[in-house]
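For this view, one protein chain was removed and the others were kept in their places.
Moving on, here comes chain A:
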Amino acid sequence: MRNAGALFHQIGYGLLSSYQDYRALYTWRSWLFGWMVRLLCQVLFFSMVGKAIGSDGAQHYMALGNAVILGPLGALGVVSSSVAERRGGTLQFLLLSRNGPFPVLLSRGLYWAADGVVTSCFALVVLRWLVGVEISPPILPVCFLLQILITLSGYSLALALAGVSLRWPESRMYLTAGATILLMTIAGVNTAPPSGGIGGAVASVLPATHGLRAIRSAVAGGGVPPTAVLAECGVLLLWGAVSWLTLTGSLRYQVRAGALNLR
């Protein structure tokens, strides 16, 4: 019981420091007029490819996909911020926490996921004016809930990659870029995800593939397919387990090698 209390305590402080990091990153003006405008332009930019193809259907498909994917893509920020922990010399202190490094690192970077949820939900709301994708108001809260699920499963993938790049810091850029390209290509963002073969298998364990299918179905008025939601939860748990393995594994190695601090 005392252990559980300590765990909550630890996660609480992790969230607090996460919030402070976030506040240091933006002011509300730079967030709204810098970051948010940039993300909306990203959605608009990719939907322009749909417009160039010459079909409203393609344009709307891409606009919705790119709005939703902002969540998982935003969560990927935790990869570089975790490596920055090692560069900044703060990682060794985080390791002192009594429940091991996983809960601390998980809560420390949670602002990336929170930002991903807020920005992608914002994008979903303004899609109507941006590209003309109508999401009826009663459906929006459902989309928000699904968006939280999708972003969290993106965050768990990001944590797994963070574990790898804590071990090999130079890999962080390639890992985030690789994940971005994979999500944009086969998770059903711009085109329907591949249904069979290796592509289909990879797509089925990627964050967003199933959740995005659920959102598309809800927006089209077809309700939320429970199988898609369950599958997305499965993906979240899968990457959560992998991230526990990579983070604890690579930190254990780092401690043994005496190479915690990069400075």
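FYI, contacts are C-beta pairs under 8 Å (C-beta built on N, C-alpha and C of every residue); 3 or more make two chains touch, one makes a residue touch a chain; residues count from 1.
Keep in mind that, in the parts below, contacts and distances are computed from a predicted model.
Undergrad: Missing chain, UniProt name, options "Imidazole glycerol phosphate synthase subunit HisH", "3-methyl-2-oxobutanoate dehydrogenase subunit VorB", "Carnitine transport ATP-binding protein OpuCA" or "ABC transporter permease": which is it?
TA: For the chain not displayed, UniProt's protein name is "ABC transporter permease".
Undergrad: I'm checking contacts with the chain that's been left out. Which of A:Gln20, A:Ser55 or A:Ser136 qualifies?
TA: Touches the omitted chain: A:Ser55.
Undergrad: Out of A:Cys41, A:Ala220, A:Ala241 or A:Ala259, which touches the unshown chain?
TA: For the chain that is not drawn, the touching residue is A:Cys41.
Undergrad: What does the interface between chain A and the hidden chain look like in terms of residue numbers?
TA: Chain A touches the missing chain through residues 25-27, 30, 34-35, 37-39, 41-42, 44-45, 48-49, 51-55, 58, 62, 170, 173-174, 177, 181, 184-185, 190-192.
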